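Complex shown without one protein chain; remaining protein chains in place.
A, B and C label the chains in the order they appear, each numbered from 1.
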Amino acid sequence: MLGSGFIGRFYADSIQGLRSKDKIVSVYSRREENTKKFATDYNCKHWTTNMEESIAHPEVDMVCIALPNNLHEEAVRLCCKHKKAVITTKPLGRNAAEAKRMLEMVEAAGIFNGYLEDLVYTPKSLKAIESVKNGAIGRVLWAKSRETHPGPHSDWFWDIEQAGGGCILDLGCHCVELNRSYIGKDIRPVEVMCWADTQVKPIEAEDHAIALVKYENGAIGQFEVSWTFRGGLDLRDEVMGTEGTIWINSFLRTGFEMFSTGKGGDYIAEKAESNTGWLFPVGDELNELGYNHMFNDMFNARESGKAPKETFYDGYVVNAVLDAAYKSAKTKLWEPVMLDIWRGRVGVTKDSHLIEFDADHYLVKEETTHYGAKKVILKEKKSGKIIERVLE
Amino acid sequence: MLGSGFIGRFYADSIQGLRSKDKIVSVYSRREENTKKFATDYNCKHWTTNMEESIAHPEVDMVCIALPNNLHEEAVRLCCKHKKAVITTKPLGRNAAEAKRMLEMVEAAGIFNGYLEDLVYTPKSLKAIESVKNGAIGRVLWAKSRETHPGPHSDWFWDIEQAGGGCILDLGCHCVELNRSYIGKDIRPVEVMCWADTQVKPIEAEDHAIALVKYENGAIGQFEVSWTFRGGLDLRDEVMGTEGTIWINSFLRTGFEMFSTGKGGDYIAEKAESNTGWLFPVGDELNELGYNHMFNDMFNARESGKAPKETFYDGYVVNAVLDAAYKSAKTKLWEPVMLDIWRGRVGVTKDSHLIEFDADHYLVKEETTHYGAKKVILKEKKSGKIIERVLE
Amino acid sequence: MLGSGFIGRFYADSIQGLRSKDKIVSVYSRREENTKKFATDYNCKHWTTNMEESIAHPEVDMVCIALPNNLHEEAVRLCCKHKKAVITTKPLGRNAAEAKRMLEMVEAAGIFNGYLEDLVYTPKSLKAIESVKNGAIGRVLWAKSRETHPGPHSDWFWDIEQAGGGCILDLGCHCVELNRSYIGKDIRPVEVMCWADTQVKPIEAEDHAIALVKYENGAIGQFEVSWTFRGGLDLRDEVMGTEGTIWINSFLRTGFEMFSTGKGGDYIAEKAESNTGWLFPVGDELNELGYNHMFNDMFNARESGKAPKETFYDGYVVNAVLDAAYKSAKTKLWEPVMLDIWRGRVGVTKDSHLIEFDADHYLVKEETTHYGAKKVILKEKKSGKIIERVLE
Partner (left out) sequence: MLGSGFIGRFYADSIQGLRSKDKIVSVYSRREENTKKFATDYNCKHWTTNMEESIAHPEVDMVCIALPNNLHEEAVRLCCKHKKAVITTKPLGRNAAEAKRMLEMVEAAGIFNGYLEDLVYTPKSLKAIESVKNGAIGRVLWAKSRETHPGPHSDWFWDIEQAGGGCILDLGCHCVELNRSYIGKDIRPVEVMCWADTQVKPIEAEDHAIALVKYENGAIGQFEVSWTFRGGLDLRDEVMGTEGTIWINSFLRTGFEMFSTGKGGDYIAEKAESNTGWLFPVGDELNELGYNHMFNDMFNARESGKAPKETFYDGYVVNAVLDAAYKSAKTKLWEPVMLDIWRGRVGVTKDSHLIEFDADHYLVKEETTHYGAKKVILKEKKSGKIIERVLE
């Protein structure tokens, strides 16, 4: 485990949680004090403030990178050097160039690589994505992901040099990969329009952004990210398809509601803003946020010699989309997604939107009126005229 | 009442509903059969298929226009001619030019004019807007309004000539005015970025669109509109402020849930898609959709010689924003909102986002850690460096 | 209007609200100061501290009683004397004996009488009850109504002599009538089991109670009432039928959610406990709580010479059920509901629960398994044996 901060601890809780057979054998982080504490808390037999020493440790089979964004590349380089399997927290790089170098490095080294995009692995996402694949909502038209909260916990996030960006990079990476998972990971993201601003925080980076991402098949992705949201951690996905709809609320409204006058309150959940009044705790954050199923996939994939669901390649695609978002926020134009490496389908065209009603008409809409009658609205193929017809 | 269709009947139900003292004395619509039926159903003593006759009717004090979009201007012209107070369904015009002509006409004629933007008048909106004005959520950063459903009831909506546009014009007009109401109706909408597409329906007009609207004070408005949504009428607003959040669900989730196997089902609600399985009826559509409070404001304003909350001027501003949206959807650029007439504040600048912590630092974030300690993240004013400090 | 307190003002807001043609011409209450203030606020031309004077006032057509429970009977007596139509707030009496005397009085006097049970008139209740009548959920098995909050506003509620009881009388009256409306108002309530206790408040009366009410057709009613609930006004109904389910949340979760740090908060809703953190305001309390539709029914009924949906007779039945509840709370036995006057059906028997599958079997359950197969569980008519059979 590289890193002993907030996210490293979350990962460790999951990796060694419940009845897991997996074990963290070595921990590295920059500050000795934190490293020792982590080692004690998680029963790691080895700890060090020298990154390479931890990676090279003979009992280490897989390296988990839980470091600030600017340190990912160096850590990956060392994993390649020592031929260790590597999994990295999100985002993969601070930009697509960095991500691409990492991707090429691990593939050249032939090592196992996994991209720790946990929100794709939440139990709700897994089931919803599977339902979409099974056709439950038809052709996907729009996929939106929203992640907003009152700002990250650690200081380095707020420093643009270490973080590489603001909430777009921190949170948008989740959203883009969720969108891709619903729309189809083999469908190419084509161009991006993004608005971003620093509305509240005294920082260089953006603290609020909204973007639209066009996919080659005509579907549209959307993300809404912010470090200025008040009320907790707002984590919601919405998907519209021709035959259905999906609404997922992963954190603030999950069927657990508590009111407390506050005489006796306790810590409730990551990023809760209060412990009095109406509170919305989450039962099991590790599971709800996808950590358990993510590590399960990573470790099982490694053992069975397969690629996990999320690899460095996915991290690279995400970074490329975010690069376009950053550029668009400046140029105010729809910016193309620059993908030197693309392994999905090419030349996909938009599906037809013409639904045949009969030989002479397309169907616009079918409905039951107030009065119980069945009514159709049709378009005449030849004239293009819209007509209304009451059936029976 | 001009028009006897779906919306005209909704209006009539509201105007003459409950214990109302108001009365529809004359109804005009194009088809005799419908006109008669309306007159019978609502006890109108006079009906006609000649619009001017209805407007000129001596007992008519105020004219309510519930006609297809392309007939608004002519109706307004006749009201001016006969000096009758006029209220018009949304959108005011098919575009800003039309709207501006109507605005100038009524003001030249000196007649009372009201813009029937019902969603600003829903009980939830009224209370939420008032709370925002009282400062309950601080400075507004973002206001989003979403209105999507499986498509309108009447045939003319689907004909671009009569309607003037697709779901942007039909539904976006609501959203823009809701956004303005939260952000401040005196704050100028500056420019618009819009994506629009015809993804499903066999029509010329757009059936799905998303837009961002920048306001002069740095706030951002957003609308999501569609005629392709599956599952009912999705009517939601979200507002983010520096000190709070508002989430309003006006239709599909209002605390009324029913499961039915369908042995005996009945009509539930406007735009419901089914009458079996889990259903989400609305108690009182007229009230929930704002009709009652809207007509209350219109009629009270008229009686007290004041302007109502929503006038032709507001309708004109909305049309101007929508024009920019349509243009942007084509040019793919942020398009300026062209407002020849602007009566709000000018030269508003963005609020500062610097929060003083002490003489040397700005406050980035304050939080309570897992371990109960109070932590602040600060920015040094001079160096711009981000630091973390644990308080006591 | 007799009474100028909390409930009197709510009634007046509704009666004279929106575009109402109805008018309060006279107000009586005990304290001169309050009476005057009410008269000013609601533009009543006449006010008095003499109850009979108000009732007898020549312009008063209908008397609305909004007084403490112990004053209802005297007020009704005076209405009879002056032959004025009368509508009374809930509960009708402090017990069934009082209620019966009032019922007999108004019927002897031949005057219009209405029972102001508002919760049966909420838009959600009206629609749900209608759906039940239309068969949407099949045969009703269970109807539960819950009303709990942190205690009433006015001092007299807490005084057992004036109020006649605690939360059972104050809130249970709503619940019993809601239950009856779902189960069928013509179905006789047979016996009651009630638990009641004073768990928190320093009062004589109960501050928490739960009761079960058996109806002659085998359906079961339930109420949960309390003055000790924390978190606001919890107003929920649940109904189970053989073909469906109804869940209604009338107050705390109606699709309006607000988070506020509290810098600028304002009064939100009746019985809210806080104005910071997550808040759940109600858009339009008057409408959501049923006042508008209740007075609409009362006044329309009066004008058309019909009985309203809720009359003194209903109030009497409710009081009889509550009497049995009070008795049961003491005796710890199922207590019969003593109804000297019963105008519904008699001799109703329980519906059969045997569903024919084929000539030899009853159907216990039909389901689709994990594996997609259709499975039935059957009971052999002769042997009574339970068997499982997979179809196709």
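Here, contacts are C-beta pairs under 8 Å (C-beta built on N, C-alpha and C of every residue); 3 or more make two chains touch, one makes a residue touch a chain.
Everything quoted here is computed from the prediction, not taken from an experiment.
For the chain left out of this panel, the touching residue among C:1, C:129, C:210 or C:294 is C:210. Only one residue from C:48, C:70, C:198 or C:276 touches the chain missing from this view: C:198. Contact with the chain not shown here comes from a single listed residue; of B:16, B:261 or B:368, that residue is B:261.
Screening A:13, A:104 or A:257 against the full complex identifies A:257 as the residue touching the chain left out. Looking at chain C, the residues touching the absent chain are 137, 141-142, 148, 150-151, 153-156, 158-159, 193, 195, 197-204, 207-208, 210, 212, 214, 218, 220, 222, 226, 228-231, 240-245, 267, 332-334, 353-355, 362-365, 367-370, 372, 377, 379, 384-388. In the full complex, chain A contacts the hidden chain through residues 18-22, 122-128, 130-131, 134-138, 243-250, 253-266, 268, 281-284, 287-288, 292-293, 295-296, 299-300. Not every partner is drawn; the one left out touches chain B at residues 230-232, 259, 261, 273-274, 276-280.
Keep in mind that, in the parts below, only the chains that are shown with their structure count from here on.
Residues touching across the chain B and chain C pair largely coincide in numbering: over half of the numbers involved belong to both copies. Taking the mean of all protein C-alpha atoms as the reference point, the chain centroid lying nearest to it belongs to B. The distance from the centre of chain A to the centre of chain B, with each centre set as the mean of the Cα atoms, comes to 33 Å. Computed centre separation for the pair chain A/chain C is 48 angstrom, with centres defined by C-alpha atoms.
With centres taken as mean Cα positions, chain C sits 36 Å from chain B. Residue numbers of chain C whose C-beta contacts span two or more other chains: 259, 261.
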